[in-house]
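Single-structure report; data block below.
All protein chains but one are shown in place.
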Amino acid sequence: MLIACPYCGPRDLSEFTYQGDANRTRPHPMSNDQSAWNAYVYDRVNTAGDHREFWQHSGGCRAHLAVVRSTLTHEIKSVAIARESMNREAAK
Amino acid sequence: MALYLRWPAGVIYTVAQSQRFIRAGTRMAEYSFLSLLRNALSGNEDWKPAWRKPDPRPSYDVIVIGGGGHGLSTAYYLAKEHGITNVAVLEKGYLGSGNIGRNTTIVRSNYLLPDNIRFYEHSMKLWENLSHDLNYNVMFSQRGVLNLAHSPAQMDEHARRGNAMRHEGGDAVLLGRGEVARMVPGLDMSATARFPVLGGLLQPRAGTARHDAVAWGYARGADRRGVDILENCEVTGFLREGERVVGVTTTRGEIRAKKVAVAVAGSTGRVMKLAGIDDLPIESHVLQAFVSESLKPLINQVVTFGGGHLYVSQSDKGGLVFGGDLDGYNTYAQRGNLPLVEEVMSELLAMFPNLARVRLLRSWGGVMDMSMDGSPIITPGPLPGMFLNCGWCYGGFKATPASGWCFAHTIARGEAHPLNAAFTLDRFARGILIDEKGQGATPKWH
Amino acid sequence: MVEIVSPLEPDYRRGAHGNREGGSGVTLSETQPGSIVQLAAWPGQDEALRKVIQTVTGLHLDAVPGAGAIVENTAAFGFAPGRWLVVDQAEGRGETLRDRIGSDLGTVCDLSHGRTAIAVEGERAERLLSKLYALDFSAGAFPVGQAKSTAHHDVFTLIHRTGVDRFDLYVYRSFARSFWHLLRASAEEFGYTVE
Partner (left out) sequence: MSPRRAHNGGRIDRATRLRFTFDGTAMTGHAGDTLASALLANGISVVGRSFKYHRPRGVFSAGIEEPNALVTVIRGKLREPNIPATQIELYDGLTVESQNRFPSLSFDVGALNSLAGNLFAAGFYYKTFMGPVVGPLKGTRFWMFCEHFIRRAAGLGRAGYEPDTDRYEKMYGFCDVLVVGSGPAGLMAAKRAAATGKRVFLAEQEAEFGGTLRWKSATIDGLPAAEWVAATIAELATLPNVTLLPRTTVWGYYDDNALGALERVSDHKAHAAIGEPRHRHWTIRAGDVVLATGAFERPIVFPGNDRPGIMLASAAARYASEYGVLPGERIAIFANNDSAYEAALALKDAGAEIAAIIDVRAGVSLSARELAREAGAELLLGYAVTSTSGARRLREIEIQPFADGKVKDGATRAIVVDCLAVSGGWSPAIHLASQAGHAPQWDESLRAFLPPSPTQRWTGAGAFTGAFSAAAALGDDHAVNEPEIEYEPAPVFEIHPTGKKSGKAFVDLQHDVTASDIRLAHREGFQSVEHLKRYTTLGMATDQGKSSNVPGLAIMAAARGLPISEVGTTRFRPPFSAVSLGALAADRHGHFKPQRLTPMHDWHLARGARMYAAGLWYRPMIYGAGGETVEQAYVREARAVRASVGIVDVSTLGKIAVQGPDAAEFLDRVYTNMFSTLPVHKARYGLMLREEGIAFDDGTTWRLGEHDFLMTTTTANAGKVMQHLEYYLDCVWPDLRVHVTSVTDEWAGAAVAGPNARRVLEACVESTGVDNDALPFMGIVRGEIAGAPVMICRLSFSGELAYEVYCGAGHGQHVWDALMAAGQPFGIVPYGLEALGTLRIEKGHVTGAEIDGRTSPRDLYLDWMLSKKKPYIGSAMVDREGLVAPDRISLVGIVALDDRPLQGGGHIVEQLGEEPRGSIGHITGFCFSPALGKYIALALVKGGKARHGQRAFVSDPVRNRYGPVEIVSHHFFDPEGSRMHG
């Protein structure tokens, strides 16, 4: 696989660490809704198809990337710097 | 090697015994040395299919989705242990096309946590008699599984595990450096090794089995007890009456059933979505495996590396069969990527520097149902009329007999057997985790 | 000032090594800068931070990922979103920068002891590094002045191309000696000189 880090450019899979499913939102820290926490920590959509996920460019700039990738073909549909895209989403 | 000293008397005894037993058996198509000989003389023209290829019936008592090891053994034990024979196993491809047909064949019960030890120890006992039970040689070879230790702390961890097994009645031996060196020639035993070998934990009764034979043997066994095995029959949806699951739609038509059991390993996410269950504590990851060209006997046990994640054994055909870590990302593609191939080879050679001139023959991948604590799920539900078996991670091949045995019990009785009582879906919410590796909800690390 | 001891001692052997048939393909040297300082900007402060770098070092950095520059004894380059490394042969640059960078601009982290700087120079430099990193070292893909963050297995490395056939590598100090062995072994077929 080749992941196009928005900062570093396209890089080999070996430089990246998969950081998991990006479909989950962490409940509010004060929330005591156990089922929400359980869903956040343990449940996965495990999509067969385009999957939102985090990768860290751990052997590079170390930024986390928000990636959409097909779990059927491994084709990468989009990549963004996670911190930026998270902040953008929060701003919306 | 004491076995060989006894061999002449032993074998005569053996052949006589087995023939007597087989003659006493009821069915015609029994496999034995004599039937082999008889057929050889008549040009092998009379062999019958190992299992029928029936058309689906409109309904069954139980439908088992997934013609892998677990689905097939479930059907077999439903018939054998519970007398439920109006059963169909639905397989989307050819039988055994999933992980049962692509694993590194290691069978062991050297677990740390009591729930796992008991379950896998039960499996081990079933393995020890499986070829007889199925009248199919699954080539279970109890050649021993040796986990190497490379630091005093790792020796202690192995001791903890070995002791845990021994306290549950299992077999485990802690070997010192010298014993390991004698047992496994070729290992890098030099003091300058990056991860010097200090010793290892041996489970003598553990070993390997011929993976395909397990699928075929269970299929034949189930078929002979009346189970319909439906290949090229992909489940495409579930029939529901309210909440209740009452059957499935397939590429070979609609099939109804009183109970529908799901045992589709790496496809769990996809199949359960068909039933409207979108979220499960499961991720699908690819695990690659490798086989070298065929060699004369070189490695006589299953050996695992403690300085990384690697296991290797030699198949009876002579290929070194080995694997390492997951590629480490969600995928449903049965193929991996190159960096992991290189990682696995580095680990193998760190352990066996003599193997650099051996050549890789083939590599492949399987899609694993990784659970959030690394332990399986065998449970009624999550919908009425449905039963779920998944979460096998790297380790479901060895579980094949016990998984089917427990799942059959669960399906027949509607509730878990004590052996699988801990393998629930709600254990995560309740915090009763069975986390063998202590890695938490990060499936790629289990 | 107390001397900074190199982690490469005692394996730093000056002179010519390896296959000498085709002459020396590369030169390896530890450059021992006195200051290696990381600057990290808060979102939106990149521009301001690059200005500070310019005032302090006189180096102008373009607003593109990995942009770098070098004069005499000073180099600076970006290596991650909002992060730059300033390298100086003189000690104490960290303090100067810390004084100039307020907490609303970003942070300063002194890594002068924590990173070991190794220069790889020569005709075969690109080829040598191609053995270690999954990077395209050709001039088109990796122009002079540019920097990249990468890794050779466990050895995280920042690479700054400081010449047509010169690359400055920054590796974590604790890994440096092990990495040095590998670098030398990899250079053997070209013949190499340690300066």
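Per-chain numbering from 1; labels A, B and C assigned in written order.
We take it that a contact is a pair of C-beta atoms (placed from the backbone, for glycine too) under 8 Å apart; a residue touches a chain by one contact, two chains touch by 3 or more.
This is a predicted model, so every value here is computed, not measured.
In the full complex, the chain left out of view touches A, B, C. Note that of B:Met183, B:Leu239 or B:Ala429, the residue touching the chain absent from this view is B:Ala429. Of B:Gly43, B:Gly83 or B:Gly242, it is B:Gly43 that touches the chain left out of the display.
Residues 1-7, 9-10, 18-19, 21, 38, 40, 42, 103-104, 106-107, 109-115, 130-136, 138, 141, 153-155, 172-175, 177-179, 181-182, 185-190 are the ones on chain C that touch the missing chain.
One chain is missing from the display, and on chain B it is touched by residues 3-4, 6-7, 10-11, 13-14, 17-18, 21, 31-33, 35-37, 39-41, 43-45, 47-51, 53, 94-97, 101, 128-129, 131-132, 135-137, 139-143, 150-153, 155-164, 166-167, 169, 172-174, 185-186, 188, 194-196, 201, 210, 212-213, 216-217, 231, 292-298, 307-308, 314, 316-318, 333-335, 337-338, 341-342, 345-350, 353-364, 427, 429-433, 435, 437-441.
On the side of chain A, the interface with the absent chain consists of residues 1-2, 12-13, 17, 19, 22, 26-27, 29-32, 34, 37-38, 40-41, 54, 56, 58, 62-64, 66, 73-74, 76, 82-84, 86-87, 90, using the contact rule stated above.
The rule is simple: only the chains that are shown with their structure count from here on.
Averaging Cα coordinates per chain places chain B and chain C 50 Å apart. Centroid to centroid, with C-alpha atoms defining each point, chain A and chain C lie 30 Å apart. Counting partner chains per residue, chain A shows two or more touched chains at residues 12, 14. Within chain B, contacts with two or more other chains are made by no residue at all.
If you check the complex, the residues on chain A that touch chain B are 1, 12-14, 17-18, 20-21, 34-35, 38-39, 41-48, 51, 53, 55, 69, 71-74.
The touching residues of chain C, counted against chain A in their complex, run 43, 65-66, 79-81, 83, 134, 148-151, 156. Touching chain A in their complex are the following residues of chain B: 268-270, 273, 278-284, 328-333, 337-339, 372, 428-429, 441-444.
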